[in-house]
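All protein chains but one are shown at their positions in the complex.
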Amino acid sequence: MSHQPQQQSSGQPIAFVSAQALRARMHDAVNDPHLRQSFRGAMDFLMAKRAAQFPDQDELDSLRALSEGIRQYSLSKLPDLLEQLEANLTRNGVKVHWAETPDEANAIMLDIARRHSAKLIVKGKSMVSEEIEFNHAMEAAGVGALESDMGEYIVQLAGEKPSHIIMPAIHQTKQQIAKLFAEKIPGVDYTDNVDALIRIGRNVLRDKFESADIGLSGVNFAVAETGTLCLVENEGNGRMCTTVPKVHIAITGIEKIVEKLEHVAPLYSILTRSATGQAVSTYFNMISGPRKAGDKDGPEEVHLVLLDNGRSQAYADEQLRKTLQCIRCGACMNHCPVYTRIGGHAYGTTYPGPIGKIISPHLMGLEQTHLLATASSLCGACGEVCPVKIPIPELLIRLRGEANSAPHANPAMVGQGAAYDPKISFVWRMWARLYARPATYRAFSWLATRFRALTPRKQSGWTAARTPLQPASRRLRDMVKDRR
Amino acid sequence: MSNPVVSTHAGHQARSYPSRPEAVYFYGTCLVDMFVPEAGMDAITLLEREGIRVIFPDNQTCCGQPAFTSGFPEEARQVIASQLDLFPGDYPIVVPSGSCGGMIRWHWEKVIGDDAALQARAAAIAARTYEFAEFLLHVVGFSRKDEGPATTVTLHTSCSARREMGTHLVGRELLARLGNVTLAHHDHESECCGFGGTFSLKHPDISTAMVTDKVAALKATGASQLVTADCGCMLNITKRAAKEDLDAGRAKPSLPGEHLATFLLRRTGGKPAGDQQ
Partner (left out) sequence: MSARDRILTKLRAAQPAQPNAMPDLDAHYTPRVRGESKAERLARFRTGIESFHAEVHISSEADWPALLARLCADKQVATMLYGADTPAGQRLDQATFPATTLRPWSGQVEELKADLFHRVDAGFTQTRGAIAETGTLMLWSSEAEPRTLSLVPPIHFALLDADTIQPTFFDVLRTENWAAGLPTNALLISGPSKTADIQQTLAYGAHGPKELVVIVINAEGDAQ
């Protein structure tokens, strides 16, 4: 088959989202029974698969501690390792580019595309490319950018965004995909047989691998000591994108680096087991350069784009730096009761779920992300499963504090104070007065229990779904005094 | 439906327990003090019945958790600072709530600020703070004869008790020690009930979806009641169930719930404070 999909749009770019709009989105999502059901089912499946990969709690504990240690070690040497990586990649023949912003990154890649008069860029899975709206930037410049990961391909065909960082099309049922393929791919009839659907995707995309001018990929681990880019995947599209076209561009955040090659062994193991509950992925692809003299295939040029986009802001703070330990396994979202109920799109960010809540403020600023940190019961399920032990709840609390703080002249975070509300701050100040003064608290609690009949029957969000709270007639301290 | 088992490890080291002390401090928590005093009272009665003197510091107010988790660390700090003098003796501190216990044990030292002396005091308090059920099992060695009729209950453990204090196994063990009580496990047992303090007020939609699922899972066990060692979750769950009853015109509560202390006391021949009223 050599049909062009009729449309290759990639969803709306992530525009500024107000807290109000975000709230409305979450409201709609949580009230969509279809979405609730499919996410619940998918997350249950992924949780059970992960649990089956870690039958030995001691091994898990030890591997998590090691993985955390490796990520923290790497971050503690981050600038050195970046320079080492650059030197070794350059020695291997890879061209290294640095970008502070999405625009810079896109400009670098567009420049490469123009140099090669590229018409089509075929893409392996890369969340960083989502983060910088790569597809839009290329299409705006007349260069086609086609997703080739099956899930990403489906999402792109539907004009949507990924709703999960590992399983982008997790929100779509096979019937929806069947309909989509029948509508968008010429010559394809409706079938909801999964094998048949995958065959259709395979056929469309094989032609593209063969003809594309450039392949784009993400990076799972960049190894400084050898100058190697490691990619984890099951489908083989990543290998296609990095092997068949004449030019391979890899893009990664500056944090995805390790010093030693042997450091990837534990990280790779815990990544696939945490992510999809696989003992190992089908492919682990380690790229150390372009086609050399004598080589018969492989790209003639390999580029690496190192993207900051707010990561250095997280790096600047010892606590927030832990955000950068992330290896993007998605386990935190699979185990998140909030993500399970609202799905990935409601977050309005490239990275949804708990990791999205802690990384997005650095990428997008707190103005449009501060509400995310509050959309958590702090249950701790994310922190419990995170393979690199990022204390996600602790970071959510910290971000709430940054958002609440009175605006600074020199904010350490973009959008610091974005949720600052003098009225709410006043309420908390009064609260602290009350509870930090035992005598005042005693008087207040005495009154509240004695005049409990006056408790309002409507208690904002609480009574929407619950009967009202009412103080008891006597406090514990009264009972304690009267006992015996 | 599948019931994925999330790691049973609390992310923290298993702790070693002291021998049974002569006395304990009882830190009732602001929620118990004003909203569920009988649960606190029953916990105290259980301890006293075991011959342990219970000291209730009158200046106790709140562990600071509401402000801390809402992102008002300075306000939390002020409240915590006011609580550091409450426990002058070297007795254990017993807290009938996993989340408040977790706040004291894991966060006071960090929230209290840079003053090393204050940090040391907070750390010393943290080291001898125990969640009530944990204390009852591991320190008191609770084993009283179950005098109640055969019954089936279901247990909800708060997320902080489970993940910060590692006490969900404790609740199970205490119930198992009652000879006549069967514990019915519920679907997605390790999942949050959706309370999360101000989360339930700030995101009522999501919180409601969570508590509604939790109530359904608990009811689906067919257990006669809910037992929990955390009053925040208890209020969230039972008041949601009560609302469902109200909306459906049911007079009899479809999911009655009580604190583990109250349940244990009643089963072992004691008189819960709530029953006396």
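A and B are the chain letters, set down in written order, and residue numbers restart from 1 in every chain.
Throughout what follows, a contact is a pair of C-beta atoms (placed from the backbone, for glycine too) under 8 Å apart; a residue touches a chain by one contact, two chains touch by 3 or more.
Because the structure is predicted, anything quoted here is derived from the model rather than measured.
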Can you list the shown chains that the absent chain is in touch with?
-> A
Could you tell which one of A:R23, A:R291 or A:R429 touches the chain left off the display?
-> A:R291
Of A:H27, A:K95 or A:R202, the residue that touches the missing chain is A:R202
Among A:A29, A:M47, A:L78 or A:A375, contact with the omitted chain is made only by A:L78
For chain A, which residues lie in contact with the unshown chain of the complex?
-> 42, 45-46, 59, 62-63, 66, 69-70, 72-73, 76-80, 82-83, 98-100, 104, 148-151, 154, 167-170, 172-174, 177, 194-195, 197-199, 201-202, 205-206, 209-210, 225-226, 228, 234-237, 239-240, 243-244, 254, 260-266, 268-269, 276, 279-292, 294-298, 306, 308, 312, 315-318, 321
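Convention: only the chains that are shown with their structure count from here on.
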State the interface residues of chain A toward chain B in the complex, per the touch definition above.
-> 26-27, 30-31, 36, 44-45, 47-48, 51, 54, 57, 60-61, 335, 337-338, 341-342, 373-381, 383-385, 389, 397-404, 425, 428-429, 431-432, 434-438, 441-442, 445, 448-449, 460-480, 483
Spell out the part of chain B that touches chain A in their complex, as residue ranges.
-> 1-2, 4-9, 11, 26, 28, 30, 32-38, 40-41, 44-45, 56, 58-62, 64, 66-76, 78-79, 81-82, 159-160, 162-164, 190-192, 194-212, 235-236, 239-240, 242-243, 246, 273, 277
